[in-house]
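Removed: one protein chain of the complex. Kept in place: all other protein chains.
Moving on to chain A:
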Amino acid sequence: MGYAKEQLLARLQELQIDFAQYEHPVVLTVEAQAKYVGHMKGALSKNLFLKDKKHRFYIVSALADMKVDLKVLSQRLGLGKGGLRMAPEEALGEILKVPLGCVTPFALVNDSARHVCLLLDQGFKSQECCFFHPLSNDMSVAINFRDLDKFLNSIGKTPAYVDLEANPPVGKDQPPDLAGLVPSDAVVLPDPSEKIASSQGLEKNHISVNNKPTATAAKAVKPSNASQKERSDSAVNLSSSFGDPEKLVEEILEKTTSIVLSEVKEENMEKYQEQLGTMVSNSIRKQLSLELKSILSMFKNTSYTEGFYAGTHRQPKRM
């Protein structure tokens, strides 16, 4: 379950973070929020929950009057011109675990939001404090950017401040300046309304993240079972079979037998006679050597990695 507002506030107090809180009726927009806290000390923030074409999510948190150009931001992140758009409503609940109108940097406290990239307006740094919702729309919390950083660091996030007004050129010799902030992991939601491409050219980033070997299931993305529907079968079989001896043996036998079957035919029997066996063996060696070496290397590396992960995460013996 997602964090509740009270838990968040308790966390902030534990971390000895200075903040002011103001309760008010539920608000869904910055304008409505301004009616209740606009006269208070602190700058209002507007918070956008965005997603890119590879299903990676972003929170852009800016001063309320900052103009955020999604096209420019998209380019600066290296996503091309139209790469960013508003995330669907379901994602708000699924990933940020907040209601509509409540996007806030604080939502990153939820484990479901660990891959979300947070971009903060540089402008926050020149404000005494700024207003954010603490996971519900019936309260606003005023906090100084340094304290916000303290909170973000405590949940393992590095604050990224960006000059949202900047529009640097992006081209061959000028790489997108914010590309380093793009999350390397993609989160796939069970999203029946959106078709996820499952073509032959499998996306390299997605496969390695969404179909992790079982030893690392702890880190696996929650809806990975649902995503198997949308992914083509070969994608699922691919990476999950690398650590599985049975699947690998099946694959090897499959490849070998298909060569045997294709070579043992009428014309070859006549041509090679007693030598048919030798010829088929040579054929198998020639066609499969590289392939089998590759498969077994992957198996070894996968097994080692699983052991390594287990070793580095093992609990000390209880005394």
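Simple rule for what comes next: contacts are C-beta pairs under 8 Å (C-beta built on N, C-alpha and C of every residue); 3 or more make two chains touch, one makes a residue touch a chain; residues count from 1.
Methods note: contacts and distances are computed from a predicted model.
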| item | value |
| --- | --- |
| Candidate names "Protein OSCP1", "Tryptophan--tRNA ligase, cytoplasmic", "Alpha-1,3-glucosyltransferase" or "EF-hand domain-containing protein"; UniProt protein name, chain not shown | "Tryptophan--tRNA ligase, cytoplasmic" |
| Among A:48, A:155 or A:181, residue touching the chain not depicted | A:181 |
| Interface with the undisplayed chain - residues on chain A | 172, 175, 177, 179-181, 184-185, 200-202, 204, 207-209, 212-213, 216, 219, 238-239, 242, 290-291, 293-294, 297-298, 300-302, 304-306, 308-309, 312 |
